[in-house]
Every structure is written in C-alpha cells, then in structure tokens.
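As you look at this complex, bear in mind that one protein chain is not there, while each of the others sits in place.
Up next, chain A:
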Amino acid sequence: MPSQPPLPPLLAPYVTLLPESSLTLASSILGATSNWLVLRFLHAALSSPSLNPAFGADETQTGIKKKVVLVSFLRSFDFWKTEAKRLGLDLGRLAEKQQFAFIDGLSELFYAPDASTPNTSPAGLGSSPRTTLPLRSPPGVMPGRGPPPAAAPPRGNISVTRAQAEPGIAKKLHFTGRGLAALDLIEKNIIAVIEQQKSSVEEIDELVLILDQPDLLLAATGPTMGIGATEIAEWVTGLQQHAHATVLTLATDAPLIHNASVSAGQPATPIETEHATFAIGLAHRARSVMQLRTLETGAAKDVSGVLRISRGGGWSAGEEESWEEKEVLYFIQRDGGVSVFGRGES
C-alpha cells in the first residue's frame, strides 16, 4: 500500500488558501465524521515546508506564517494529539512554540469535577512570571513536559484558574449560568487565547480559528436556557472578527436539518428547529461548504464517504475562478492516511 501524502493533492487547494475573514463550513453526519478534515486543515496551516519539522520552522519559512487556535467541543486533546502525530504534526511542541493553541470544550464544559483543584496551585505559580517573557522553546525540548509557556494569559482579569493544568491545553471552557452571559464568558475566554497567540510573535499575519462542533453548545442548552440559533450565530461572528479565517464543523444529520421543515409532517422539537436554523444560516454566510456524507449506495470497502465542496452564500463574486466546486470520494486508511479521488478513479 503506497503511503498517502498527509494532504491529498485534490484537497490541498481547498484547505490551504483561506482568504481573509472567510468562513469555511465542514458538515458531518453520524457515519462520516469531520475529524480527519479538521486534521487536514491543521496540517495545511501548521506543517512547515522543511523536511524535518524538528529544526526550527521559523528560519526556513519565509512569507506567511500561520497559527491555529482549535476549539474542540467533542474531542479531547489526547485524540487530536495522537491523530496529528500520524500526520507528522507535534501539537505539543507547536503549542510550546505558540503556533498552536488548544481550547478544551470537552472536559469541564458543563460539569467541572472537584478533583482538579490540586492542579490549580502549579498553574497559579507558573502563570505570572511567564507573561512577560517572549518565549521560544529550544528545539530540543520534549513535548508534553512541564507547564507550557505558551498558555500564559496576557491579562490577569480573566479567570483562568486551572488553565495550565495540563500541557498543551491553553484553556478549558466552562459553561456557567445561562443565556448570553454564559456564551459571552466562553467567547471572552476564546478571544483571550486568540489575542495572546497574536501578540506572541510579531511577524504573524494569519490566525486560523477552528471551531469543532460548536453546535453542541446549542443542542445541549437550547432555548430553555436562553440560547438559540441567533445567539450562537452571533457568538460565532464575534469570534470570527478576531481571526483571519474561521473553519467550523457541525453535524448535519437528516433529523437535525429536515425535521424542522414544514413538510416533515410531525411538529419539530426546538432542538431540531434551532439546529436547522443555525446550520442553514451558517451555510449562507460561509465562503465554502465542505459536506461529508456516507455513500448513498451503502458501505464500500474502499470508500469511506463522499466529500462535496461547494461555494457557500458568502462567496464573493470577485474571487478567483479557478476555485471549482467538486464532489469527490475519500477513503481513510487504517494508518490514518487519506486518499481523495473522483468517482470512478481510485
């Protein structure tokens, strides 16, 4: 089996060139998750052109330098770390170099365990003196050891008690209270990390924000807690303003989209209507929509699913014509490699 390049050539133009203030929507369903696509976005932004990533990418890379802030609501950092390692990305080291920041929306979002209190003391000690140092780790540093210098908050007014508890995780989000106030707090926390990433190195000019399944926030709260599609959409807009480009993944399973329509026959529940409103609204705002789904004809041994790339409602007319809409098949191999190919090819 020939090993696949980390970034399939067919896919490359769609995940590398993200214009300013653009929103890219990646939609997934139950049987076709978007994690591999997010990893391709990570790879496109973070991988250094030099062959050996261990030797300072800063020197070899001229021109645009990209940073990524990944906010994940459904997956732990461990998952992203192991999967990125298969692509040759060391997220732990990248976090130390302040090229990458992970914001954990999984572990303590709704229920913060009390057991993490012992972790706060080293974090509190570590944070204050490091803020002033323009740290760049020596190349030989092992990833995942000790408190990460990357994660130090620039300003003290935001509560970041257990922020640096685990290496590589810049912040853990908490959902406290209800309604807009809770969303604002989360937004503030994410923006703090973004701003701190921006401020760390001067020559940075592109910061890609990846929001992994923020639709969970909507589903798990809902209108009874004062959060609807409008609020979440505004929340996304607020975050978008601070990033060069935004990539957002969300679920578009049929029950979540189609039940809300009038023709569905049965009255839709709030979770369905709000989700549909949110997803459709985003698709209208997005520059491009990458839609993942399984094969209509059933499962196949050499195809994982279908990827449809289309222009979204936010496509500006003046953009280059070379960007074409496309529908391709993809296949995830056991080793994590992805091959992307047209129908009928292999």
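Please note the rule applied: a residue touches a chain if its C-beta (ideal position, glycine included) is under 8 Å from a C-beta of that chain, and two chains touch if they have at least 3 such contacts; residues count from 1.
Note that contacts and distances are computed from a predicted model.
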- prompt: With one chain of the assembly withheld, which option in "Trafficking protein particle complex subunit", "Elongator complex protein 4", "Ras-related protein Rab-27A" or "ubiquitinyl hydrolase 1" matches that chain's UniProt protein name?
  reply: "Elongator complex protein 4"
- request: Could you tell me which of A:Gly298, A:Gly318 or A:Gly344 touches the chain that is not displayed?
  value: A:Gly298
Statement: Touch assignment to the omitted chain, from A:Tyr14, A:Phe41, A:Trp235 or A:Phe331, lands on A:Phe331
Message: To test your reading of the contact rule: which positions on chain A touch the chain that is missing from view?
response: 1, 30-33, 35-36, 74-76, 78-79, 83, 106-111, 113-115, 216, 219-222, 224-225, 251, 253-256, 259, 268-272, 275, 294, 298-305, 330-334, 336, 338
